[in-house]
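Removed: one protein chain of the complex. Kept in place: all other protein chains.
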Amino acid sequence: MRRLLSLLSLLLLPAGLPAAAKDDVLHLYNWNQYIAPETVERFEKACGCKVTQTYFSDNEELLAKLAAGAKGYDILVPTSNYIQGMAKAGWLQPIDKSKVPNLKNIMPAYLNTSFDPGNKYSVPYAYTITMLGYNEQKMRELGLAIDSWAAIFDSRILEKIKGRVTVLDSQSELMAAALKYLGYSVNDRDPKHWQEAKNTILKAKPYWAAFKASGYIEQLAAGNIWLVHGYSNDIYQADLGAQEAKQKFRIKHAMPKEGAVLALDAMVIHKGAPRPDLAHRFIDFMLDGKNSSDLTNMIGSGNPNSAAMQFIKPEIKAMSAIFPDQQTASKLEMLTDLNSQQRRLMNRIWTEIKAK
Amino acid sequence: MRRSRTLWLAALAAFLFLYGPLAIVVAYSFNDSVMNAQWVGFTLGWYRKLFANAEMLTAAWNSLVIGLTASVVSSVLGTMAGYAMHRWRLRLLPVLVLAPIAIPEILMGVSLLIFFVAINLTLGLVSIALAHIAFCIGFVAIVVRARLAGMDESLVEAARDLGATPPQAFRLVTLPLIMPGVIAGALMAFTLSIDDFVITYFTAGAGAMTLPLKIYTMVKITVTPEVNAVSTLLMLVTLVLIVVAMRLSPGALRAGG
Partner (left out) sequence: MSGPPLAYLLVFFAIPSLIMVVASFRLPGDFGGLAPLIYSDETGTHLDVTLESYTRFFSDVLYLQLFLKSFWYAALTTLLCLVIAYPLAMLIARSPKKQRDLLVLLVILPFWSNFLIRVYAWMIILGPNSVFVGALNRLIGVFGFEPLTLLYTPFAVIVGLVYVHLPFMVLPLYANLEKHDPALLDAAQDLGANAWNRFWRVTFPLSLPGVFAGAALVFIPAFGIFAIPDILGGTGGIMIGNVIKQQFLDTRDWPFGSVLSIMLTVMAIALAGLAALLARRSRL
């Protein structure tokens, strides 16, 4: 018994030691797999510091931790529609523009959004569009053209692919898709329209296999699921996975003609950041064209940085699903945040959708 | 001791149920595919990749250390609680012991985060361990109490009659008799700790990484066989550690030692 305990205490010693006696550490709180490893390594060499990463898979996860008071992070990467709220809640510090000269690389269309006028708190990082992804071989066999939200809401299409469809497990995204299908804006607040959207969803639900926020990439690439409601960069990676697994089919993007949700993710600095100096260096570093292109080349994310274009793989640049043309771009909308009354109603609707 | 054949068959079926998925986990760690969906071919590449992945290995190590810490501390506290609940008609302790098991993990995670921030505790690996201990105590306490129920009290009385003080009676008579319960509780606590995700997510400090946290980051895209490899490795390492520990204290799982 005594020997057992002494063995245990030997193992526990390292845990008791203070973490990283080095001072030069940048704490990055980012989405899962949303930065290329080589980019991080390059930054660490350039600044002579270390980067520790914490991850989240949904904006709400990030918000929940911040609301509970978590600190110790330097850079956060939320989606831009959350930035207004985060600033009002006092969780962000302004960015010193003099320290981030590379900001000039960002395309004007992505600057000065209504969420952060003048880019006081945030700097664009990457963007993604929520759309449809499908197994092109299966859709060809079934004679289905996938170009509209009808693919996940219309029973005439759904009955051919019953049990082989997944949708996003996100109330904002799924309701947005339903609203678009019905011809409304994704930011429509009319409770009557919300009920319509709810009914559309409930009617289509029996045909869907599951609500999947993640993991549908694998299922798509494995050929178990044939159609997904998902993010453009995820669908791109599903295609890569299918090719890597030497499947006989490819995974294609489909931009619904009614329009879709654009999510612009941005870098912000946390109010109590331990190292704002390193944070600014990181932001400027990521605004450099080459560094910014790494992520796009890795996962097929949209890139708001004009200096990055020359470094991006041509086949990705050519994909209108990732770099939409003017006409498509005009149909994209960014989600705005709800107030607490609206959130409560949405909550009830969503619980009903999930429970029935 | 008679061993009936139906018992044997039933137990075997249960064992197959237990190990079926595990066989897949281990087998797929050698799968030559990025995804964990279909078998493609054999490779050792994922193990090679794993050993070069410092973040993953650190996470696995952290999980192991936190698991052992949580297991030991909660075993001690849980045994005390289980004994106290068995011996005396307590009101508060049973509720405090049972509630962490019942309470939804998210609530416990969020509330602990708020609490840690309020008392200005630096978040890190220690905050994770403290949280784990809190919800593991109950598991140990319940098992120990169940073990005590039906224990022959006359043995303890006999010891007292022979001149043992209460602490001596506990240490020399009761403890060895309930040891299988304590160990069972410790094993459960360890299992809970190395697998916990929700509470760990909230109580982890910036940059503190445990294996479940790390693996969860891969769920978004694809859970590569590297995860199977680290799981297989973790199982092996834990098994070796426990076997070594058992050699050091033989008979811990059996009464009387």
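For the reader, a short list of remarks on this structure follows.
Just so it is clear, A and B label the chains in written order, and each chain counts residues from 1 on its own.
Note that in this section a residue touches a chain if its C-beta (ideal position, glycine included) is under 8 Å from a C-beta of that chain, and two chains touch if they have at least 3 such contacts.
Note that this is a predicted model, so its numbers are computed, not measured.
Across A:L28, A:A242 or A:M346, the residue that sits in touch with the chain not pictured is A:M346.
Note on the undisplayed chain: of the listed residues A:E61, A:D154, A:D284 or A:E333, the one touching it is A:E61.
Only one residue in the set B:A134, B:V156, B:A169 or B:A206 touches the chain that does not appear here, and it is B:A134. Screening A:K50, A:K138, A:K160 or A:K205 against the full complex identifies A:K205 as the residue touching the chain left out. Only one of the listed residues, A:P37, A:P117, A:G163 or A:P191, touches the absent chain: A:G163.
Residue positions on chain B in contact with the hidden chain: 1, 3-4, 7-8, 10-11, 13-15, 17-22, 24-25, 28, 36-38, 76-78, 80-81, 83-85, 87-88, 90, 92-93, 95-108, 110-112, 114-115, 130-131, 133-135, 137, 139, 141-143, 145-147, 149-151, 177, 180-181, 184-185, 187-188, 190-191, 194-195, 197, 211-212, 215-216, 219, 223, 227-228, 230-232, 234-235, 238-239, 242-243, 246, 251-255, in rising order. In the full complex, chain A contacts the hidden chain through residues 58, 60-61, 63-64, 66-68, 85-86, 88-89, 163, 169-171, 205-206, 208-211, 215, 222-224, 339-340, 343-344, 346-348, 350-352, 354-356.
What we mean here is this: only the chains that are shown with their structure count from here on.
The distance from the centre of chain A to the centre of chain B, each centre being the mean of the chain's C-alpha atoms, comes to 34 Å.
By the touch criterion given at the top, residues 33-38, 40, 62, 64-66, 68-69, 72, 110, 113-114, 117-118, 123-126, 129, 201-202, 204-209, 213, 216-223, 244-245, 248-249, 252 of chain B touch chain A in their complex.
Looking at the complex, you find that chain A touches chain B at residues 1, 3-5, 7-8, 11-12, 14-15, 19-20, 25, 27, 29, 31-33, 52-55, 57, 61, 64-65, 68-73, 214-215, 217-219, 221-222, 224, 234, 237, 241, 244-246, 299.
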